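Missing here: one protein chain of the complex. Every other protein chain is in place.
What follows is subunit A.
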């Protein structure tokens, strides 16, 4: 099977967000593979081990994303592709990203494309379905189980807590939800091998695109932090009295019950 994984480099979930000069400060922040994309990488590796074939992990970004690509290779992916847009793309949105990916996949053969169901930074959840539409292949989002049987994928997906079981035909794009698998940690031999695995770097030119083709449709005009939540009132006294006081506060002060 020819398997591709769409990966995004994101802030570590531990990071606090700091804004300077109207932008989110990236200096000094730790970056990771978007956690939902880790499920996608793990699933891709397992499917390849079962059915044979090759796993290629693709990301769009700057050279900094090489580190996360190497991690994916160390987990067991076969190849990595960095579409480096650092010099060409100043402003982007999901339209931009998918325009680039569409061009990338134009001459590729694929049975399965996996992505995270959402990235924990921008959280648009748009890239998978948007790309599937452009490639004219079906897609299934928020999957929690995947079995491939010939040209058919047997899938379970999470729909707001319910489980939907469905079949879809390959080629297919899926987006991965928590619960799909337990992503592995790269092993030491894995890390050593990853250094020798191919990591291809492309720019817009290589995809026959120029800046105008990928002009975004939307624009961020401001980024701000929510007002800091202040610690409230810790109740005192006997538990029974605290419970009564709490109910009274919820009813009369904050009026939520």
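Following the convention adopted for this analysis, a contact is a pair of C-beta atoms (placed from the backbone, for glycine too) under 8 Å apart; a residue touches a chain by one contact, two chains touch by 3 or more; residues count from 1.
Keep this in mind: contacts and distances are computed from a predicted model.
Trainee: Among "Electron transfer flavoprotein alpha subunit", "Thioether cross-link-forming SCIFF peptide maturase", "ABC transporter permease" or "ABC-2 type transport system ATP-binding protein", go ahead and choose the protein name stored in UniProt for the chain not displayed.
Mentor: UniProt lists the chain left out of the view as "Electron transfer flavoprotein alpha subunit".
Trainee: With respect to the chain omitted from the figure, which of A:61, A:125 or A:186 is a touching residue?
Mentor: A:125
Trainee: Hey, which of A:30, A:109 or A:162 is the one touching the hidden chain?
Mentor: That would be A:162, which touches the missing chain.
Trainee: Quick one: which of A:53, A:138 or A:190 touches the chain that's been left out?
Mentor: A:138
Trainee: In the complete complex, which positions of subunit A touch the hidden chain?
Mentor: These residues of subunit A touch the chain that is not shown: 11, 13-14, 16-17, 19, 24, 35-36, 93-95, 98, 120-134, 138-142, 144, 158-169, 177-179, 215-226, 229, 231-235, 239-240, 242-244, 246-247, 249-251, 254, 256-257.
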